[in-house]
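Note that one protein chain of the assembly has been removed; the remaining protein chains are unaltered in position.
On to chain A.
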């Protein structure tokens, strides 16, 4: 009985910890399948978490928090879009800038407003998302639903076809009479919405308020999951659940000696997502080929 309940607890927290990863991973999927590399996932999650924490506290409504979280994340996504699509800048540099901007701004503004070292005040009652089914909040089910939605849109709709094409060969899309710029902006905005969802979940469902740096590298683990999933939606769910499971285990195994091995350092388990990704990139388990035009600004050639 004790063993069974341990398993259930681990599975439960696996799902909880996977949701922010899943949101960010799908966000990355949309962006990169359109040819825009997004390492600013972390920054968007963080900005969304802060905006959601502040707005939910102010209004007392978790849903207003979600709206604010999505708004903040989409605003950063548009900055990234402007830099990398309109201005054809370096997408990595733009992403890094967004990460730094979000890390600095959230802590600074948070401290100026609330004077609690950057935290937002604790959320209570309707300011937090409560469990609606099996103890999980609505955001969990919205995020899970995004997996089949993403898979369907990419495979079966006009928008999805064009999106896949523009990430592989923008010139083919351009000569077919379709705007490369509009498609990529659309994808970047979708990525913003998804990160907004993930960030809000962190601040208003998983925790009860914003903490500086609370994303703790999840945006980067999501990128690793994206590579692991080879830029496909269902495998992305699998990868995020796996990485969420490893995170849950690292919490569970703190200070617990394993038979025959002894006490496993927490850091070793926390490093697993990265180790798995490196192994994958090194050629184990098939090659992970990114969308061909990812990271390359589209310029009409002479």
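Methods note: a contact is a pair of C-beta atoms (placed from the backbone, for glycine too) under 8 Å apart; a residue touches a chain by one contact, two chains touch by 3 or more; residues count from 1.
The rule is simple: contacts and distances are computed from a predicted model.
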Fill in: Absent chain [UniProt protein name; select from "ATPase", "Proteasome accessory factor C", "ABC transporter ATP-binding protein" or "Cytochrome P450"]
"ABC transporter ATP-binding protein"
Worksheet item: Looking at the whole complex, which of A:87, A:157 or A:254 touches the chain that is not displayed?
Response: A:157
Worksheet, complete the sentence: Sole touch to the unshown chain from A:98, A:165 or A:246: residue A:165
Worksheet item: Which residue from A:6, A:87 or A:175 sits in contact with the chain not drawn here?
Response: A:175
Discussion item. On chain A, where is the contact patch with the chain that was removed from view?
Written reply: 156-162, 164-165, 168-169, 171-178, 292, 300, 302
